[in-house]
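What follows is part of the complex, with its chains left where they were.
To keep things simple, chains are lettered A, B and C as they appear, and every chain counts its residues starting from 1.
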Amino acid sequence: MMPSPLRRLEANPIITRDAVPGANSIFNSAVVPFGDGFRGVFRVDDQQRRMRLHAGHSADGLRWEIEPEPIQWQCDIPAIAQFEYGYDPRITPLEGRHYITWCNGYHGPGIGLAVTDDFATFTRLDNPLPPCNRNAVLFPRRINGEYVLLHRPSDMGHTAYGDIFLCSSPDLTFWGKHRRVMGRRQPWEGTKIGAGPVPIETPEGWLLIYHGVLTSCNGYVYAAGAALLDLDEPWRVLHRAAPYLLAPRELYECVGDVPNVVFPCAAVVDEASGRLTLYYGCADTCVSVAECGLGELIAFVKANRSAD
Amino acid sequence: MMPSPLRRLEANPIITRDAVPGANSIFNSAVVPFGDGFRGVFRVDDQQRRMRLHAGHSADGLRWEIEPEPIQWQCDIPAIAQFEYGYDPRITPLEGRHYITWCNGYHGPGIGLAVTDDFATFTRLDNPLPPCNRNAVLFPRRINGEYVLLHRPSDMGHTAYGDIFLCSSPDLTFWGKHRRVMGRRQPWEGTKIGAGPVPIETPEGWLLIYHGVLTSCNGYVYAAGAALLDLDEPWRVLHRAAPYLLAPRELYECVGDVPNVVFPCAAVVDEASGRLTLYYGCADTCVSVAECGLGELIAFVKANRSAD
Amino acid sequence: MMPSPLRRLEANPIITRDAVPGANSIFNSAVVPFGDGFRGVFRVDDQQRRMRLHAGHSADGLRWEIEPEPIQWQCDIPAIAQFEYGYDPRITPLEGRHYITWCNGYHGPGIGLAVTDDFATFTRLDNPLPPCNRNAVLFPRRINGEYVLLHRPSDMGHTAYGDIFLCSSPDLTFWGKHRRVMGRRQPWEGTKIGAGPVPIETPEGWLLIYHGVLTSCNGYVYAAGAALLDLDEPWRVLHRAAPYLLAPRELYECVGDVPNVVFPCAAVVDEASGRLTLYYGCADTCVSVAECGLGELIAFVKANRSAD
């Protein structure tokens, strides 16, 4: 078995609650390169434990300025305009704009969708799916002419099941062609799985980093795994690593508001060096980073793919 | 309070397991006028307790011939073509064709959609929604140019929550604009609610008959209620009767595979007389009928609407 | 073992939902001799399944007139004056007045207390106990100078445990001296027990008829048992019958909104004949009556008392 190539930064956690006055915790957040720096959308739980999303920026991707106030969403759809809560954002660059997906409260946990051009103004589109659903991630380009969204059907709470599905859309408003992509397979992901960062297009397929959950007698343990999906039929899994890629080991991953959680939400690939930087939430409390070569990661998936 | 105008037939139950050789039970089924008679799609659980759908026909809507073999679905979408199970069908006449919706097994309970022109050949379309979802019912015409589907997000099993939502589609393939229509309000419907027959267009609004579930210390009790939805914005509830319309009282409703269930799936209105004939499943075992005037039923909803 | 002396009336059920227009069910209700006839307070669930209390009267104790409207409670304590819901009433004649106790909704199920002199005007007193509590029954005289109340601490729902406790009061407002009276002992009462009718004073002690609940794989089964409590220290159990006194057997006890329930709420003893008439709810749907001699019942308790 080839070991995981990911290396945690010494500086972890790179973002703590101190980054926002009055924050209880900052974790499970998304970043993208933007201009000559980086932009991000951050899950900031305040000291009421309300779950909200804040914008932020960084010159180097490691030292972040996060807005002290939550994003004020623009929305011209009255029925859904009230922002109840939002968490676990992802950012997809797509056709020159940036789309945000997150878990959005609307009569239960569902999927929110918004677009921004400048990370200053964020405009909400209609919710793409009914509740109950979480962990939706948009692909960074159309596939066969259609937008494609990974997501996970859930129930109303700490759901004890969950597979990864996808659906397609001609226009980002109406969605259909629902397909199951992956189910649970190994013990480390035996309770549920969900898409993590935006899939990364590679010659070997779409590289999907995802989280998987194991249920111990003391609760959930969240780890991260990886798979390669077919470029044209992304509901087809080409390779899937049997072992996890990253699991809770460091104190900042094992101790916090929810012990034993690593939850990846973003991955940035440096074109020049091929270095992949993975951003992940730790113990529902802070944000850390781990790195490896993109090629190393693909090799890991292919070398460790499971037999069935 | 105006009492429920519904009157059960003396002949109830009108359909029992004897109608299909080898059936364990026939219930929660849909019928429509067709030609000079009636056609139906029936939930027939066989003696393995597999849940399947059978076609049937009737001259008078009360005495039914049901095909001994399940419907053989045509499907040219390989990913979903395997029919795992199906139950609780509804039939919507729409633009000259008949559409069937049902609870369809695809990696969990979801919504199936098919079309027929003759009740002999049934062709499946793509599943409109991801799992977990049940009780989807299509409106019988476009509203503001779009098809509209009522449905209920659920979990994987005997879900202990559920409100009625709707979504829209330009083409019956891609769906969006998700809105919540109704939540639970009265004790008799305190656990979950779900759409019943295809909504009936009236000058007062769309008449929606739905089921509601109460949880006693000995399980679920299913009753039926009624509401009027706005003709143009069908997610707006105009009036909603506080009391139920029909609840388990007769032995054939109280005793059976699942005690204490009335579950309405179809309503036929005779244009000439204004008589509404409601078909409902009883105790997950058989099918019964109750009748009233359509005007009586609308008056019931308006007279008994709840304050909040 | 001496068999139960109780004999069901042929006329059972003596009260059905037909007694009140718009009722879903009438059950678990209390009656007392009053003047030259009888008065009662009835649990009437309406067709919203709201639980409410109605007054009623009868010349012979078997044929009842029940008010079509719920009792309008007088209450000069603003904090609790709103009547949320009420069920399972008992009536205690005490010092020339009649006191009603019931399960009263106030931020959870608790105990309500009211007094009437004429069964026309009912005045609420302060709730004697905090939630969560049910099945409170007041003794019909002071004991050692204090009022005494039997009750059962519970949780918020279909509580899976419950023993009988009592408390005392100098003034019906402030309560203390909490003592446990009886726990669960036999399989038929293995889940929980609760006081039934107002205890009957006899030379052998207070005769307490109570309900006990067994949990089968298909839910709760409610039966009735009997015990004798010490006259002066009523938290001391003198004798307690090991077998039940009455359990669901008749169709009207086994089939209904909650199958398999007999729930005694009142017992009337005819001084002249010594005949005890027991009123009990059936399947959460209707009211029935069973009879025996008071002496027979005491003999049953003493002959069948359990060893431990």
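By our rule, a residue touches a chain if its C-beta (ideal position, glycine included) is under 8 Å from a C-beta of that chain, and two chains touch if they have at least 3 such contacts.
Being a predicted model, the structure only gives us computed values, none of them experimental.
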Message: With 3 chains in place and all of them the same protein, how many does the whole complex in this file have?
response: 6
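The rule we apply is simple: only the chains that are shown with their structure count from here on.
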Query: Is it true that over half of the residue numbers where chain B touches chain C are used by both copies, so same, or is it different?
result: different
- request: Identify all positions of chain A at which a residue touches two or more other chains, and write them in rising order.
  value: none
- prompt: In the complex formed with chain C, which residues of chain B make contact?
  reply: 1, 3-4, 186-188, 190, 214-219, 221, 242-244, 247-248, 251, 254-255, 259-260, 306
Of all residues in chain C, those that touch chain B in their complex: 21-22, 24, 46-51, 158, 218-220, 255-260, 284
- prompt: Which of the residues in chain B come into contact with chain A in the complex?
  reply: 79-80, 106-108, 110, 126-133, 151, 153-156, 159, 161, 163, 165, 167-171, 173-180, 183, 235
